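All protein chains of the complex are present and in place, except for one that has been dropped.
A and B are the chain letters, set down in written order, and residue numbers restart from 1 in every chain.
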Amino acid sequence: MTIMRNRSAIRRIAATVLAGALLTGGLAACATTGGGGDSSSSTDLDAALKAGGTITYWSWTPSAEAQVAAFEKAYPNVTVKLVNAGTGNDEYTKLQNAIKAGSGAPDVAQIEYFALPQFALSDSLLDLTPYGLDSLKGDYTASTWGSVAIDGKLYGLPQDSGPMALFYNKAVFDQFGLTVPTTWDEYIADAKTLHAADPTKFIASDTGDAGFTTSMIWQAGGHPFDVNGTNVTVNLADKGSAKWADTWNQLVDGGLLSTIPGWSDDWFKGLGNGTIATLVTGAWMPGVLESSVPDASGNWRVAPIPTYDGKATTAENGGGGQSVVKQSKNPALAAAFLRWLNNDPESIKTFLANGGFPSTTAELKSDDFVNQEPEYFGGQKINEVLTQAAADVTPGWSYLPFQVYANSIFGDTVGQSYATVGDLNKGLADWQKKLVEYGNQQGFTVKG
Amino acid sequence: MTRIVTSSKRFSSMKPRKSVPLTIIMTVFVIYSLLPLVWLVINATKTQRDLSTSFGLLFGGHFALVQNVIDTLTYRDGIFLRWFGNTLLYVVVGAGGATLLATIAGYGLAKYRFPGRRAVFAVVLGAIAIPGTALAVPTFLLFSQLGLTNTPWAIIIPSLISPFGLYLIWVYAIDSVPTELLEAARMDGAGEFRTFFTISIKLLAPGIVTVLLFTVVATWNNYFLPLIMLSDPAWYPLTVGLSQWNAQATGVAAEPIYNLVLTGSVITIIPIVVAFLALQRFWQSGLSAGSVKQ
Partner (left out) sequence: MSTRPADAPGRPRKDRRDWRGWAFVGPFGAVFALVFITPVAYAIYLSLFRQQLVGGNAFVGLSNYLQVITDGQFWEAFLRVLLFLVIQVPVMLALALCAALAIDSARLHAAGFFRIVLFLPYAVPAVVAVLMWGFIYGNNFGLTADLNHLIGFDLITPFARNWILSSIGNIVTWEFVGYNMLIFYSALRTVPTDIYEAADLDGAGPFRVITGIKLPALRGAIVIATIFSIIGSFQLFNEPNILKPLAPNIITTYFTPNMYAYNLSFAGQQYNYSATVAIVMGVITAVIAYVVQLRGSRTDER
């Protein structure tokens, strides 16, 4: 902020005040005309790195700082301004605002897989195909690549992944003589045994979480969202959805789930003291447990996610990548940084060192990674289980092009079934109704 | 304000008797007011680990206040100190400017009869009835057009308006600045602004201090606007920074630092409490004038 800029800003304020209420559509216009796109291959990226410049990168990943430092060391001509603009939705709100305003967005932004279609659809992200990044396809797992490659365009590179697994507190399991469940029926049986033996203990905590529910439907073989351009089908009563809802109803109805909201202070306490005996979640969880639930060190173990029929299958939960925002004034440099960030071995090594779970097949297969025996998990080779999970992810899932909104009203609909101990199928139907209504209002053709 | 005798003096000759039951009832009230703050201070002395294992109103195993303060101030290269500085900047410029604007305008409304004067209050009241949170998007887009988003100006400029301050000075000025005095100054050939800055402002001092206190509290506690306007934590005020720390306990890369959130909250409250205590002699007399009129 130089004095010159302040003065001109003040002059512009004065002009606006004079203009008063006579605001015209010019203000409302939100068209973002992006830069670049004329370059055409990966050699351009190398040239951009050589030429140097400054770019801004929004991320809340703990490893970002070290990665940026390593990048700047490797490419001294390039300055990367790292900004933590908030976690998850907080960042998306800011990104959305900046996109609508036509300025203020970063060059590269961290976006989770579920949110990516929304930004891709609004034409806010740069297609990376012209820079040749589509050639990196083979380096990533199919499910994560499928999350960033939408309608023949590449809207980002995957960073982490979250194949789901069962995390369980072995101390609690031993104390109450529970066996590690391999099917959901066994899981429910364990839930009953545990809660009957000690009413203060629960098999899991779940107050309704959109990300969890969609992943569970995914695991059950559901395919509730079908997207073809602006033609969208929402069917939250399909076989998979119903299968999950019927199963989970038994836990909700039986009062077998703790109502401690996820990620609250109480939740971390519950994970530490055995109140919450299992977690069905993404493979990124070990890092969180180690750093945030130190009291339970040695108690937790990892097993494959229970199934409906004994056939190993799982889904992705959480995880995301980075994208180049169309507003970027130096898209080639931004794309080059992105390529390094999510493909360079040094960067990925830094990422793993910070407790991340990779999306790159090379790391998932490396002995170094698979054979780790973290003390926190009693020396169990947890990555054996987790990398197998990565291989068992059911392909072909898609999120809605307005998933951020969809998740925001999850509590208003499905959440009500949780709160009133009602039928989850009904909650899903409510959710579907709202989504169809919203989608059609927004100009999509939505069938429900 | 000289005609007002303090209450204790007023009654000391008449009713010297103090009531113990009344004092006890009020003590319950005080406990209600203090309990959350006591809880906050106690828990600011705990480690993240003790926080999740020990009883809320008892001290934990380790007295970690000093370590917590150090951690709070040094976490992420001392970003907390940066936020503290930002908050000070917003308070000094924002609250100072708001007080100045409200004082000048309130005085103008009280002492001059000009076309449109009566409409001013109606417009101000009408405008504050529109929820600020819902105006966030229009305001954001407007400021974005002006190139002000993600700069301190996006916080400072909206802080410059204090409708309550305007009202307070308006009412206060009517009585505290005698019109005869202004007439006399005019006779002597003094300009209107000169008269204001040399004579009136002194008479308005208690009212000004009161407005200053209100605007300081308002800018110190400002949360929503910075949340929308700023994307770069380097410009965050303390409130937004603390809530971001609180939010980072969520999701894939969760990193709960509740102990720092609590310690940071304590540090955030201290300066404003000190400002309260230091200014209380002034603001009480200023407030009286504001509420007795109306």
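Just so we're on the same page, contacts are C-beta pairs under 8 Å (C-beta built on N, C-alpha and C of every residue); 3 or more make two chains touch, one makes a residue touch a chain.
Quick caveat, the model's predicted, so the values are computed rather than measured.
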Listed residues A:54, A:230 or A:371, member touching the removed chain: A:230
Among B:59, B:75 or B:121, single out the residue that touches the unshown chain. B:121
Could you tell which one of B:22, B:66 or B:187 touches the chain left off the display? B:22
Chain not shown, touching residues in chain A: 13-14, 16-17, 20-21, 23, 25, 27-28, 89, 93, 96-97, 100, 121-122, 207-208, 230, 258-261, 263-266, 269-270, 275, 401-402, 404-405, 408-409, 411-412, 415-416, 418-419, 438, 441-444
In the full complex, which residues of chain B touch the absent chain? 3-8, 10-12, 14-15, 17-20, 22-23, 25-26, 29-30, 32-34, 36-37, 39-40, 43, 52, 55-57, 101-102, 104-105, 107-118, 120-121, 123-139, 141-142, 157-158, 160-161, 164, 166-167, 170-171, 174-175, 177-180, 192-193, 196, 217, 220-221, 223-224, 238-239, 242-243, 246, 250, 261, 265, 268-269, 272-273, 276-277, 280, 284, 287-294
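What we mean here is this: only the chains that are shown with their structure count from here on.
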Which of the residues in chain A end up touching chain B in this complex? 1, 6, 9, 12-13, 16, 23, 27-28, 58, 60-62, 83-88, 90, 94, 97-98, 100-104, 112, 160, 162, 262-265, 268-269, 272-273, 282, 284, 287-288, 291-292, 294-295, 318-320, 355-356
Once bound in the complex, which stretches of chain B touch chain A? 49, 51-53, 137, 140-142, 144-153, 157, 228, 231-234, 244, 247-256, 258
